[in-house]
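Only one protein chain is missing; all other protein chains are in place.
We just call them A, B and C in the order they show up, numbering each chain from 1.
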Amino acid sequence: MHSPRQILIPTLVRIQPGALDQVGAHARQHDLRRIVLLVSQDLPELLTRRLTGSLEANGLEIQSSQTVLQASFEQAQSCFAALPAGAQAIVGLGGGKALDTAKYVAFLGRLPYVAVPTSLSNDGFCSPQSSLTLGGKRRSLPSRMPFGVVVDTAVTHAAPAALWWSGVGDLVSKVTAIHDWKLALEVTRTPIDDFAALLSDATVFQFMGHPIRDPAGEGLLANALMLNGVAMEVCGSSRPASGSEHLISHALDAVSLKPRLHGLQVGVATYLVSRLQEQGTDLIRSVLERTGFWEAFRDEPLSRREWVEAVRIAPTIKQDFHTILSTRDCVPEVEGLLATDPQLRAVFID
Amino acid sequence: MHSPRQILIPTLVRIQPGALDQVGAHARQHDLRRIVLLVSQDLPELLTRRLTGSLEANGLEIQSSQTVLQASFEQAQSCFAALPAGAQAIVGLGGGKALDTAKYVAFLGRLPYVAVPTSLSNDGFCSPQSSLTLGGKRRSLPSRMPFGVVVDTAVTHAAPAALWWSGVGDLVSKVTAIHDWKLALEVTRTPIDDFAALLSDATVFQFMGHPIRDPAGEGLLANALMLNGVAMEVCGSSRPASGSEHLISHALDAVSLKPRLHGLQVGVATYLVSRLQEQGTDLIRSVLERTGFWEAFRDEPLSRREWVEAVRIAPTIKQDFHTILSTRDCVPEVEGLLATDPQLRAVFID
Amino acid sequence: MHSPRQILIPTLVRIQPGALDQVGAHARQHDLRRIVLLVSQDLPELLTRRLTGSLEANGLEIQSSQTVLQASFEQAQSCFAALPAGAQAIVGLGGGKALDTAKYVAFLGRLPYVAVPTSLSNDGFCSPQSSLTLGGKRRSLPSRMPFGVVVDTAVTHAAPAALWWSGVGDLVSKVTAIHDWKLALEVTRTPIDDFAALLSDATVFQFMGHPIRDPAGEGLLANALMLNGVAMEVCGSSRPASGSEHLISHALDAVSLKPRLHGLQVGVATYLVSRLQEQGTDLIRSVLERTGFWEAFRDEPLSRREWVEAVRIAPTIKQDFHTILSTRDCVPEVEGLLATDPQLRAVFID
Partner (left out) sequence: MHSPRQILIPTLVRIQPGALDQVGAHARQHDLRRIVLLVSQDLPELLTRRLTGSLEANGLEIQSSQTVLQASFEQAQSCFAALPAGAQAIVGLGGGKALDTAKYVAFLGRLPYVAVPTSLSNDGFCSPQSSLTLGGKRRSLPSRMPFGVVVDTAVTHAAPAALWWSGVGDLVSKVTAIHDWKLALEVTRTPIDDFAALLSDATVFQFMGHPIRDPAGEGLLANALMLNGVAMEVCGSSRPASGSEHLISHALDAVSLKPRLHGLQVGVATYLVSRLQEQGTDLIRSVLERTGFWEAFRDEPLSRREWVEAVRIAPTIKQDFHTILSTRDCVPEVEGLLATDPQLRAVFID
């Protein structure tokens, strides 16, 4: 018998200004009454107070509230081991580290998880994976789609611009990731999931309708990153969201003296890779320019030497993961592009 | 226990030029070997031959091949009653009537269904509903998401322009449908599904990246309409795809001497309703202009009188279905708009 | 990716004396407030009144209440076409005909369905199929598992004994059906689903713990028949519930001057087939004796001639359906058994 394909999607989705103060009402509506809270360590106390206020105003019990210090399997494990009896939901508040950890605790405890990101620096807040270290090594671990996603776009709008640019960088990477996926199909017969590819692709265009940093644009970015996460769920892999541009960023994390935010590295790498792929460059250039992305490097340009080294290492990072970087030695081309492409030249130094 | 939300999505998705000739290969890959074919009655014989050729070249058995004369429950029932023993899949080829019927036959027989639309005149080719008459009355019947969607964009590109415009009209209607849905939330507490709304909304923007009638643009339109169908599956209703602009179109089907294609009526109604809603007009106007949509009425303008009558009837068509038309008597406003709005004036006569 | 296997099971299950009066409370608890009722035509009015009383006492609206005259696709279609707007659930009350029809109406309308059988004459009240005529021909149509099953064992206990025996006959048939399924595996490589087979098999043994016609025994029979239905859902076919003994019964429906209740025919055929299969006879004999099953034929014995004819026809009834009857010409053996087996001799006349 042919069983149809089913995917998990978030049941509760709210993306709007002021949504932070509605988390309690939403949780109560879904009968989640005993809540465990996991919060980023560096979060403005006011945000935490607004969330706890919203929960308490709705008569919900905050069984425990814990600060997440690091995004590691081991931290998630210890939170899981200490889960109070009778917990009905995990709520994660803050940036990527807290949210990836909270999502994993909920996965281990098989509890509904509500993500409340306070910035939009990557697409992890609504994906079926958690990026955690395990034994000190960063890994992308199978986890589970959130039950709920609540994005207060006024809050994310107040976050540092670098986080917004990082989200933008992670978003455009879909253009090169999908092209790499198609290359892999041709060479290694890795099957491509058209539905996931199309969904992932759609998100960039939706954002392009208004790539401006105001609450509306924050909403579009949130939505686009969320649908990317869903695209990963669709095909059960990170392929529609992560290609050679992510490999380069991972390599940079290893070789760079001072790695930048994930999405910032990824955004630059996406532009660079699109030049190698000879596709998508116009679209990517347009998104990056209209969002002011390149300003992120004005005060502190990137190191040409480190990037060349990263491109050299990148193809060795993941086994059985064919990308444009596997098709030829791209280092000479990259050296040329860093020296001649106007966008790239402007943000690199030797 | 909180059960997560699961949705059905198509397993097989191919949207590209030449895809028609690959249907057999895809079906074989999914082990669908005994095929029942349902084909639009007015289809160029070459298209049917290409499909059957593709199935036969892959060693698949075409158990029966039938022409669909009308999109009715009764026709679907008789196809279902006559299904050959051992059938493993239904393949529908052609326009909306054949596909809605084929989808319903597959639903009744609980068989995998592969949709092969030859034009993109509406979003029905990948939705969980079938628009069929039942006892002579048009109904939107619960059906099931297709197992596969194969769109040969070279084929759809060769279809009459009016069908393409119809698809464009059905696509932009999401902008007003979602606004109506939000209005209903405020008034009647009909719950809105943010995820479905966001997904539906995204599709218009993706199409806006290249709203041109070439194979690439056909691909974008196909993808956008497909994701709309998925949005309906997400929330289990047609709300994200159908609001007051659809009511007006349904009313026109009743009052008009010569009803136009569904999507053509819907497209004009969408523009009109956006004026009443005072939102979305710029986006809708831009899509309709860039696609040349208004040309569809050049030779045969619309009747002002019929439309005013349709707007008057529209709010009574569906019970418990709050839209902008329920908020006030919109007839006078509509009369004014038909007389003064430049876009509308140009396509209406008395 | 390996997708796990998921099956639908009823959400609401109540099997106990007095359950009829609790239907309203259960429906309200699941937020099913607008109810469409389908009732067997020959049902004691008191039962219908108890059900409607229970619904009304819980503030639920009975939108319509209809008597089912025949178990046909066409009747289900007309009920479906006439479904009131806003219906939230179908409740079926009565015997097999009403319940198969109600289940199919719910399937067509994609509405939750609650089965309230008033007798236990077969396993159809909780299966994913509906036995309906379509164009005058009896068919087993794909349908959907009920949302709820409520069996008032005091009510089923008050039903005529023949219905109870019929349910017993349908239950024991699992023993021969599963053996036929295994035979088919050997010969035609039809895959067997061990999980479904084991589940189906378990039900006979559970019933054997107390095969007595009292409320407890009614509960065991209800449970056993319900799990059989689930076994069909597990493997997506009727194979674990229906083998050559069902073919013989279908043949009898065609050749017999006066066909008996489905389960009565099936029960006798099961015993007969077990002799041909040379397995399971002791268990089957024991169940039939301890339940007094054979008494059902005391006043009106079966016709030896008709049964021999039915056995002759049976293997031709279903295509691609290998059973013990396909392995050899069983007619001579059957003639011998009807003449010599003590159990069979006692219930047959020439």
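Everything that follows uses one rule, which is that contacts are C-beta pairs under 8 Å (C-beta built on N, C-alpha and C of every residue); 3 or more make two chains touch, one makes a residue touch a chain.
No experiment lies behind these values; they were computed from the predicted model shown.
Novice: Can you say which of C:V116, C:L227, C:I248 or C:V347 touches the chain missing from this structure?
Specialist: C:L227
Novice: Among the options A:P10, A:G94 or A:G109, which residue touches the chain absent from this view?
Specialist: Of these options, the touching residue for the absent chain is A:G109.
Novice: Looking at C:Q6, C:Q319 or C:T340, which makes contact with the chain not pictured?
Specialist: Answer from the full complex: C:Q6 touches the omitted chain.
Novice: So which of A:D282, A:D299, A:D320 or A:D350 would be touching the chain we can't see?
Specialist: A:D320
Novice: Write the list of subunit A residues that the hidden chain touches.
Specialist: 73, 77, 80-81, 85-86, 108-110, 134-135, 141-142, 319-320
Novice: Could you please point out the subunit C residues that touch the chain left off the display?
Specialist: Residues touching the hidden chain, for subunit C, are 2, 4-11, 13-15, 30, 32, 88, 112, 144-145, 147, 193-195, 198-199, 201-203, 205-209, 223-224, 226-227, 234, 283.
What we mean here is this: only the chains that are shown with their structure count from here on.
Novice: Are the interface residues of subunit B and subunit C largely the same numbers on each copy, more than half shared, or largely different?
Specialist: Same-residue interface.
Novice: From the centre of subunit C, which chain's CA centre is farthest?
Specialist: A
Novice: At what distance in angstrom does the C-alpha mean of subunit C lie from that of subunit A?
Specialist: 52
Novice: Between subunit A and subunit B, what's the gap in Å when you average each chain's C-alpha atoms?
Specialist: Centre separation, subunit A to subunit B: 33 Å.
Novice: I'd like the Å distance between the centres of subunit B and subunit C, where a centre is the mean of that chain's Cα atoms.
Specialist: Chain centroid spacing, subunit B to subunit C, equals 40 Å.
Novice: For subunit B, jot down the residues that touch at least 2 other chains.
Specialist: Nothing qualifies.
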